[in-house]
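Pasting a structure below so you can have a look.
With one protein chain withheld, the remaining protein chains of the complex are depicted in position.
The first chain written gets the first letter, and so on, giving A, B and C; residue counts start at 1 in each chain.
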Amino acid sequence: MATNLQTPAPYHNNFLREVEERVEEGEWVKMCMQCGVCAGSCPFGPHWEHSPQKIFMMIRAGKREEVLTSDAMWMCTSCYNCVVRCPRQLPITHIMHGLASYAHRLGLVPKGQPTHEFATMFWNNLAKKGRVNELKLTLALYFKDGLVAGIKTVVLAKRLNPMEIFGGHAIKDLKGFQAIIAKAREIEDKKQGLTG
Amino acid sequence: MAKKEYAFYPGCSSQLKASASNYLTSVNSMCKTLDVKLTEIPDWNCCSASIGYCEGGELPRLAINARNFAQAETHLPGQDIVATCAACWLSARETKDRLDGSAQLMKETNEALAAAGLHYNAEVEIRHMVEVLIEDFGYEELKKSMKKSLEGIKFAGYVGCQTNRPFGISGESFENPLYLDKLVETFGGEALTKYDQKVACCGGALAFSEPEKSQKQIRDIVESAYDHGAEMIVTPCPLCQANVEVYQSEINKKQGTKFNMPVLYYSQLMTVAYGGSMKDAGLDGQLIRAEKLEKITAK
Amino acid sequence: MTVPTATSRMILVVGGGISGITAALEAAECGQQVMLVEKTPTLGGRTSQLYRYFPKMCHPSCGLEINLKRLRGNPNVRVMTQTEVVAVEGKRGDYRVSLKLTPRYVTQNCTACGKCAEAVSAEIPDAFNYGLSRLKAAYLPHAMAYPQRYVIDPSIIATAEGQKAKAACPVNAIDLEMVEEQVEVNVGAIVWATGWRPYDANKIQPYGYDRFPNVITSLEFERLADPRGPTGGKLLRPSDGQPAKNIAFIQCAGSRDENHLRHCSRVCCMASLKQTQYVREAGGDGKSTIYYIDIRAIDRFEDFYQMVQADTTVSFVKSKVARIALNEANNNPILHGVDTEGYHRYANEHDLVVLAVGMEPEITGLLANGGLRADIVLDSSNFIEGCAGGALEAGMFGAGAAASPLDVNRSVQSATAASLKAIQVLHKVASSEVV
Partner (left out) sequence: MADNKFAAYICAGCGIGETLDVKSLEKIAQKEGKMALVKSHPFLCSEEGVKTIQDDIANESVTHICIAACSRRAKTEAFSFPGISTARANLREGVLWVVAAGAEHDEVRQEMAEDYVRMGCAEVKKMILPQGNPDKTQAKNILVVGGGMAGMTSAIEAAEAGYDVVLVEKSGALGGFAKQLWKRVPFSAPYSEAQPTGVEELAARVTAHPRIKLHLNSTLAETAGAPGRFMIKIAQESGGVSDITVGAIVQATGFTPYDVNKLPELGGGQPNVVDQAGLETLARTANGAAIQRADGKVVNSVIFLQCAGQRDDSGTHLSYCSGHCCATSIKQAMYFKDANPDVDTMILYQDLRVPGMGEDFYRSAQDKGVTFTKGKATKVAGNGHGCSVEFKDLILDELTTLNADLVVLATGQVSNAGVDLDKWTEVSTAAESGDASAKEEQQRLRTTSVLKMNYRQGPDLPQLKHGFADSHFICFPYETRRTGIYAAGPTRRPMDLDQAITDATGAALKAIQAVENAAAGRASLPRVGDLSYPIVRLEGCTQCKRCTVECPFGAIDEDERRFPQFNEQRCRRCGTCMGACPVRVISFENYSCDTVGMQIKAVNIPDEDEDKPRILILACENDAYPALDMAGLQRQVYSAYVRAVPIRCLGSVNTIWITDALNSGYDGVMMMGCKRGDDYQCHFVKGSEMAYYRMSKIGDTLTQMGLEPERVQTLEIAITDSVRVAGLINDYVKQIKEIGLSPMKGFG
């Protein structure tokens, strides 16, 4: 199909189409009836500029730039309140995740979006060894922006072993694990038309 | 009753030497009493939690979860996968639902798994430890092995998000699930009847990236527990446990509160009720000591 | 009790609410023989529990009085209360219907003098007031109950209370030996007018109907407004009996929601608009706020909507309320949500919340006891669409709120139409007129 990604006409369907085809669970966006229950259910609601229901309306209105650079989806705590209350049973959490991921792939995420950075780091951390090394993750964050996340106390509580920093948890078939990710990525990129 | 066997998916935080290792310890003691055999899924990998979406996208996330299923199917045939971590359980349940519901995704996922010579046959069931306790045993059955009562301790049953939504424990409501309260009462403890933060989100997913915002959540959760007269918080989720426990001191520092509310796992309560030692229950791993529970172990 | 003999030239109407009464009377006044069965002890149904109608603010009991007068004056209708359909066999023009008659323990002799109620001390929840009040276990269902005859609640039959009631009756109208009966009748056509029931508000967990005392349903609110209701017509909070001054009406409580009812229940918007006028008329400084997705005030009801919009005591918020929290200090519900028109977040405290609960077809009984046959077609919300095999073959018809979520006016139209359909069946069977 000939969707023009650059200049979506207002209230015409091309951006909605783009979302339906390229964003996880994006085909649900059209089913929203603007009741606003998601907006009212989000614990971080007070902090973002666009509620999910508003994001969906913006998508229909063809506001591509504003949607993909919005901080809304980065505020999702995956609490699923919106999902269980939505009268149309939209998988809102996943749509928000999907939009975030899509914005990331297009490089449209505002610089320094903290959740974006943490999320990326988290994935890289797990992709490296197949499991998340909490200590490395937090220390990395520590050096990044001086966050003191009570991590020392956890160490003191002997629940985290500092020796983890050298080596630590890893899966045996790392090669296979990474091959799976690579293959999955390859298929998904093809689907999203992001190859080449 | 006959031994029950499950394919165990501990997850990154519950594995040995990780932040929720005390969860693992208490689960193991609890299972010992209940004669439950947990066998770790060989070479299991991270579920990518709910934060993995950004770089992980859709299919890679599904694929790495499916890898665990494939491993379980091959090495522990016929056994349900049991997760103790809410995030692991949720990611796995979601993956299973999505794959079972979409031939297309199933095909693509198996294409990816093939890269490591694996295949997912959609046979395995995904369950949370709490489901095992409630569905495979039931409160009455669980009570049978009780040695010590938790009498005289007021618990705030903090269910949080991910064991509760979107799937939840069957028969429970999203807004007012009662299973933690029922567990507490089963073992003689007192559960708060009114606890308005019961299903509030602790903001765990954004604890690092949006500390102020998530700490606001945590403050409400702890405050309400105090307001309603709780002495301890009990939870089924390692993320909730870690966040709510770890950040109290920081909130105290920043906001001058005097929080010192122990946050425990249901499995720790049960281990104590089953007569386990402080160590068995992983109470030694608490940042905020649960003295009242420790006393009971000493009895 | 004596059971009238039915013939295949007779129409059976199931359900004694306004749709059933209408279907029965319209046919009877065309000269047809009709049997009207109702499972509760009185005719009247849901409409008799409403205080007023939109948009005229007139009184349902006024229409009930006229209908009961029509009924008393018409020998063509035989009314059987406390009677349920348990099985239907046969075909169009010749149905054999099994009826279950549950005992009232009171005979035709009853003069409604009330002596039994005076004698009895046991109380039961008053179903007519949705349990908001209690009444004696020997009771008249409500002021306009038809038949005007007392009922002895089964709970006291085998007890000393039952004996007290029996002893108190001056005309020996109480028979504690009555037992359940099953009878079979032969009818030519059946009109299902089993009506609706309010959606179970407990299932709408975010609104805490089961947890918060001052969250009630729109049906309960009707009883509060009724001078003959539990509060003598005063709008009082259940928690402390204080007058409610700042009332929230939440639309689509269960309706338009795939977690509950797929359909729109049609009447709720108008019902809430009407109820804001109860608040205004209650005087004082009562205020109403309506939380809605779309206000569905169709045809000339729009005038009523515009009138309410102009009412300074009423405000509108375009929002599906996300959840209700409780102010534990004063039991006030706190509504959390977002006004989607321009996106404004709110946490509004009200002293009473009225849930405009949706309509469910009242057919569970039929489904359970096999009264509803496989050849009756239901839609995705279980409303009765009609018979399988097409309209021309049909001998059974849905009417009123059992057939679709309808307001009273449209229910009556639907019942009148169903009545003619039933008459056609008898006509064709009788005259073998084929068209």
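To be clear about the criterion, a residue touches a chain if its C-beta (ideal position, glycine included) is under 8 Å from a C-beta of that chain, and two chains touch if they have at least 3 such contacts.
In this text the structure is predicted, and so the values were computed from the model without any measurement.
Novice: Which shown chains does the hidden chain touch?
Specialist: Checking the complete complex, the chain left out touches A, C.
Novice: Based on the whole complex, identify which of C:R262, C:R280 or C:R373 touches the chain you can't see.
Specialist: Answer from the full complex: C:R262 touches the omitted chain.
Novice: On chain C, where is the contact patch with the chain that was removed from view?
Specialist: Touch set of chain C with respect to the missing chain: 18, 25-26, 29-31, 47, 51, 53, 55-67, 69-70, 72-74, 109, 111-113, 140, 143-144, 148, 170-171, 226-228, 232, 256, 262-266, 294-303, 306, 318, 340-343, 377, 379-381, 383, 385, 404-406, 408-410, 412-414, 416-417, 419-421, 423-424, 427-428, 431, 433, 435.
Novice: Which parts of chain A face the unshown chain closely enough to count as touching?
Specialist: For chain A, the residues touching the absent chain are 1, 9-13, 16, 30-31, 33-34, 53-54, 57-58, 60-61, 88.
Methods note: only the chains that are shown with their structure count from here on.
Novice: Going by the contact definition up top, give me the pair of chains with the most C-beta pairs touching.
Specialist: A-B
Novice: Using mean CA coordinates as chain centres, what's the gap between chain B and chain C in Å?
Specialist: 46
Novice: Could you give the separation in Å between the centres of chain A and chain C, each centre being the mean of its C-alpha atoms?
Specialist: Spacing between the chain centres: roughly 49 Å.
Novice: Which residue numbers or ranges of chain C touch two or more of the other chains?
Specialist: Correct list: 206, 323.
Novice: Give me the residues of chain B that touch two or more other chains.
Specialist: 174
Novice: List the residues on chain A that touch chain B in their complex, please.
Specialist: 24, 43-44, 47, 74-81, 83-85, 93, 97-98, 100-101, 104-105, 114-120, 122-124, 126-127, 130-134, 138, 141, 147-150, 153-154, 157-161, 163-164, 169, 171-173, 175-177, 179-185, 187-188
Novice: Spell out the part of chain B that touches chain C in their complex, as residue ranges.
Specialist: Interface residues on chain B, with respect to chain C: 173-176, 194, 196.
Novice: Inside the complex, what are the residues of chain A that reach chain C?
Specialist: Residue list for chain A touching chain C: 33-41, 45-46, 50-51, 53-54, 81, 84-85, 87-89.
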